[in-house]
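One protein chain is absent from this view; the other protein chains keep their places.
Chains: A, B and C, in written order; residue numbering restarts at 1 for each.
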Amino acid sequence: MKLSRLLAFSDGVFAILITILVLDFKVPTYRTGHLLTAVVQQWPVLAAYLLSFMYIGILWLFHHDLFSVFAQIDRNVNLLNLLMLFAITLINYPTSLLSHTLMQHDRRDLQVAFVSYAAIALFISATFLLLYRYLKAHPELKSKQVDPELFATISYDPLRSMLIYLASIIATPFSVSLGALLLIGGIVFHFYAYLHLSRRLAV
Amino acid sequence: MKLSRLLAFSDGVFAILITILVLDFKVPTYRTGHLLTAVVQQWPVLAAYLLSFMYIGILWLFHHDLFSVFAQIDRNVNLLNLLMLFAITLINYPTSLLSHTLMQHDRRDLQVAFVSYAAIALFISATFLLLYRYLKAHPELKSKQVDPELFATISYDPLRSMLIYLASIIATPFSVSLGALLLIGGIVFHFYAYLHLSRRLAV
Amino acid sequence: MKLSRLLAFSDGVFAILITILVLDFKVPTYRTGHLLTAVVQQWPVLAAYLLSFMYIGILWLFHHDLFSVFAQIDRNVNLLNLLMLFAITLINYPTSLLSHTLMQHDRRDLQVAFVSYAAIALFISATFLLLYRYLKAHPELKSKQVDPELFATISYDPLRSMLIYLASIIATPFSVSLGALLLIGGIVFHFYAYLHLSRRLAV
Partner (left out) sequence: MKLSRLLAFSDGVFAILITILVLDFKVPTYRTGHLLTAVVQQWPVLAAYLLSFMYIGILWLFHHDLFSVFAQIDRNVNLLNLLMLFAITLINYPTSLLSHTLMQHDRRDLQVAFVSYAAIALFISATFLLLYRYLKAHPELKSKQVDPELFATISYDPLRSMLIYLASIIATPFSVSLGALLLIGGIVFHFYAYLHLSRRLAV
């Protein structure tokens, strides 16, 4: 099992996913001479792209730091990593749903888009939870320099983010704004969890 | 001949292919306010994506372990690898056929989709067969640590999977369900063949 | 923080972006027997693709030389690099706007396309400015062999290119040709700035 090929493959998937999201940014249909209005009305595409770029970017940073913990990998880590990448590639779909429904303003459709996004974010965090648990149960995979208490401290992070996304899914039918805030909150939480992990690894 | 560039190129193709499959996951056409129904009706797109992600993921794991056997490569390995990658990229097409026909429920069209998928899977296994045979005939390419009996044990695996896919092609006109089961069975077989290879290499 | 993974990820994003731009080069809609006229009328797609390929190519060369200056990276460099990649992926959108509006000849729409392109180029240069400033403030990240005066000499380059793009944005509403010339001038300036940086690093 070579860690280098797992990282090359994962970096490839992250790089492709983060780049093809921009393909949703198409030339809008517009009446000749009125491109400006059409472009301005596309702000939701930019907003959704920014959100997902940030999200995937943070996930990549996480992946980057997390795999620096491994001294070696086994077959199960490879399989868990594939499952995680599967979950992450799905982000493309709710990103499109979000930009489309934000342009249409229908409340019920917006709810579907936000719930889909939060559900996939929940799934992604669940795959991180599985990987954390596996790593906890297999200390022999960890590189010696890593503080043994580190995983005791951070191992509840995926669970915490799952709760945030669950709250977002439950809140959205009552208030789209609250659901959206919780979703963005979950992504911001990832960023803090990343900083936390990154600082602990640097010590 | 540098093995490292062959692996970088192959990892790139696998990573791109597995990621662009998600582009089939488009926002459905829907009446405003009825996105939920339209999204739920897209389950075949998710099912087909999951199937092909698993399939390509397993093929990548296989490729990963198989090429760890090589101490060096020659021009023919490079050409066989290109042929294998060509066959694998074709998966994109029957994946789309499958998700479209599963949404339309026409029996004859479903048969076309399943037979196309199985035919391409058969072709992929045939390219693995060629590579196995070439590796068997050129023991000088193998790294010394590899158990010489390994290829005697596993060299019939591609042939076995080809038979499963052939059975799927023959069965589909009579029963789409049986054909589908055999197709999924072939992919599950790959997973077991991978575990088998992976365990033997780890010994 | 591993520089190698940052570079692998960035090279991936650059390579994907520069290649998917070609997807705008679609078969035109044409009457049977009149493909030639339709193909010839697509010259703006080629022109816009050439411009953006050159631009992204130069940015990649820049990235290539700039990161050879780093002896090590920290978390903020990683974040600034992500912001820079985000800005760069946006090029895909004004490239499409440009090729579409050049085929339609409407003056107002052309202005929107050129202003969008220049605005994103301005944003990209701003992210380079941030990275240059960070590198200036953190000399410990620099590799010892690099001439300490180098960043004093080149640190105004991003600001200069930002001024060119600002001039292009201001000029376009009055004269599309002048705005276009300034935009192209900005990209040519990048090339000279790259040659300048590259020569200084080679000394």
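The definition used in the following text is that contacts are C-beta pairs under 8 Å (C-beta built on N, C-alpha and C of every residue); 3 or more make two chains touch, one makes a residue touch a chain.
Everything quoted here is computed from the prediction, not taken from an experiment.
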Among B:82, B:129, B:150 or B:201, residue touching the chain not depicted: B:82
Of B:97, B:164, B:183 or B:197, the residue in touch with the unshown chain: B:97
Missing-chain contacts mapped onto chain B: 2, 5, 8-9, 12-13, 16-17, 20, 23, 75, 78-79, 82, 85-86, 89-90, 92-93, 96-97, 100-101, 104, 106, 108-109, 112-113, 116
Footprint left on chain C by the chain that the document does not show: 7-8, 11-12, 14-16, 18-20, 22-23, 25-27, 30, 32-36, 39, 50, 53, 57, 60-61, 64, 68, 195, 198
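Criterion: only the chains that are shown with their structure count from here on.
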Approximate Å spacing (C-alpha centroids) for the pair chain B, chain C: 38
Cα-centroid distance, chain A relative to chain B, in whole angstrom: 27
Junction residues of chain B, two or more chains touched: 16
